[in-house]
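One protein chain omitted, others in place.
For reference, chains read A, B and C in written order, and residue numbers begin at 1 within each chain.
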């Protein structure tokens, strides 16, 4: 930037950095997406095309920012995990946060017409925040929190819209019917009243979308002894099998239990 | 959000707020826009269509966020002034910052094809930061800083590309010719060597783009006395003539001198 | 500090700075001073010696830190104003805050025996916070807030202890008598029931303690012309008559109205 006697105004900028060696999660949320989904006639309770457009935007974020190792999305929100040692922008909070939000927004609009055949009526807006977590346990619980939320919301919404769309009730009546019901009762209503077996619904609706990179598989173990091989695999892991390379996969799987994380130890490495 | 035993992870979120009664400026910058402008064959030194697309995105931000009272843009950057008493999002920094960045990005991509007839090759990304300024003087100096920057960069770039495009020199040679020259010398080179009168160039290139709202004019003064009228106009100013309503205007004017600010006292009201 | 492979831990330190050109107020409060005043048999409702010991500690802070231009104390609290352009510790919040708190605490313990003839039973502890204010108006209102608090508390406490000490009531009864009374009623109770004219009480109890520096008086105007004299006085003001030099005065005056501030324009200069 050109210098001038006005340049002193730069001094007012703060320089907030993410705590070193700490996991960070950026979560973005759609603004006024109730109106947005009405305007664009989204299917209820889930619009497959809109969710896939969201996923495509999250995939772009991960391709742009290799230090994002995991993303999880549901409805109009998406969460992104940054590895704890990311040196991105010298760990400046505002820069990292805005890059994720801007990249996501940009790709969502850019990809829209690939997924939905209704024209985009106006530019959608997302907001974001960044939260830091000191321990792997917190990261696990953060993503569990979001997936439990997905499950609870989807069961409710599926029941609600069945009552309205198939049962011919008003939205007010549907709310009343569901008030105070527990999970088992909603399953019952769905199955007995509307013939819907919740368990057979699209996994994307029930579990949300999980984006991870698939690191290339480890090569065959050579014949000539354990020590050298150990070193070779160590080097391979260091070079490429680290969760920041490999192509992005979109999964719809459980991330509350251990399996998902045990299969991808790099996600929680600190 | 649905409650669960994982909900404690919300406790890790901080709650950084903008200092009350303080001006805030959000500045966004294009990421890797050198590559972006090459990919989309932007005209040098200025691409009128791209600048107008930037302006349209800034206009969308102001229409979405009435507490943004002023915007200034040049090249691949834009600055937005928020009035010091904005209650938006309880003044949470991250929310305000990301809303501006997301709205800008979204509108830029959304409006692209209205301004440029080359397809957008990939989603562009912007980053952003927010800075707080306690006094009107600082706000004046911030925007002066950016407009001086506009002038210095544009004079340099105009000279540089004249030497390259009209003079047939390499970029390296052009840099060398301009090294150490002051403004007057660049004006001379432009005029004598390439017949370009810098002062007649497009104001948008020389001064950047200034977005403000034009508040509706004050109504005629009624006949029945001074006191009531004073009250009436006070109320009008309070109700509508406050820089947060009225349609957004795109100007290319000096914002370093006093005139611009004297005509819009609400911009610096605190 | 000596270097070692452990030195990386310094990276975790943040670097929070006070916003430039902004007033800062550090306020300290005694911890568990109810117990402290009981242990040391403080007179009720005010202990002159303890207040003077507080004042002496505040005076030490101002002598140690010339960028503190004003202090105000009541009961077990003290507030310190830092001039908006202080370069102290590169404006690092934690360093400025802790220096004030430590200097105050240190002087309070150091000076104790000069003011009170009861031995200090244990080390007293204070906590502190720092708040930034963008405008002179906020600084005025901050100190007005504290002085109004002084007045309200002192009127209550004076009435309360008169009822207990002179009226022979229990503390519970005194609370009940005062519940819901306004100022005028408390004045009445004091005067009619206990012969106390509130207005004649010690100003220190009613207004708190105000510490400022008395800049040296401007010298006589010399005979040889206005311009040179203006320059001379300007230089004097710049050199010494600026509220950061001169000896510290302890006053018990109104700081809610304009007079105090008009007489000391440097306090609110920005």
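One rule holds for everything that comes next: a contact is a pair of C-beta atoms (placed from the backbone, for glycine too) under 8 Å apart; a residue touches a chain by one contact, two chains touch by 3 or more.
Computed from a predicted structure; not experimentally measured.
Contacts of the undrawn chain with the visible chains, over the full complex, involve A, B, C.
Of the listed residues C:20, C:84 or C:128, the one in contact with the hidden chain in the full complex is C:128. Taking the complete complex into account, A:270 is the one of A:113, A:165, A:185 or A:270 that touches the chain left out. Among the residues C:17, C:91, C:138 or C:213, only C:138 touches the chain that is left out of the figure. On the side of subunit B, the interface with the absent chain consists of residues 11-12, 14-17, 19-21, using the contact rule stated above.
Mapped onto subunit C, the interface with the missing chain covers residues 1-2, 4, 6-9, 12-14, 16, 28, 31, 60, 64, 89, 94-95, 97-99, 101-103, 105-111, 120, 122-133, 138, 141-142, 144-145, 148-149, 152-153. Mapped onto subunit A, contacts with the missing chain fall at residues 19, 21-22, 84, 132, 134-135, 138, 270.
The rule is short, and it goes like this: only the chains that are shown with their structure count from here on.
When each chain is reduced to the mean of its CA atoms, the one lying nearest the mean of all protein CA atoms is B. Both copies, subunit A and subunit C, contribute mostly matching positions to the interface they share, with over half of the numbers common to the two.
Centre to centre, using the average C-alpha position, subunit A and subunit B are separated by 32 Å. Centre-to-centre, using mean CA coordinates, subunit B is 44 Å away from subunit C. Between subunit A and subunit C the centroid-to-centroid distance comes to 52 Å (mean Cα coordinates, whole Å). In subunit B, the positions touching at least two other chains are 132, 138.
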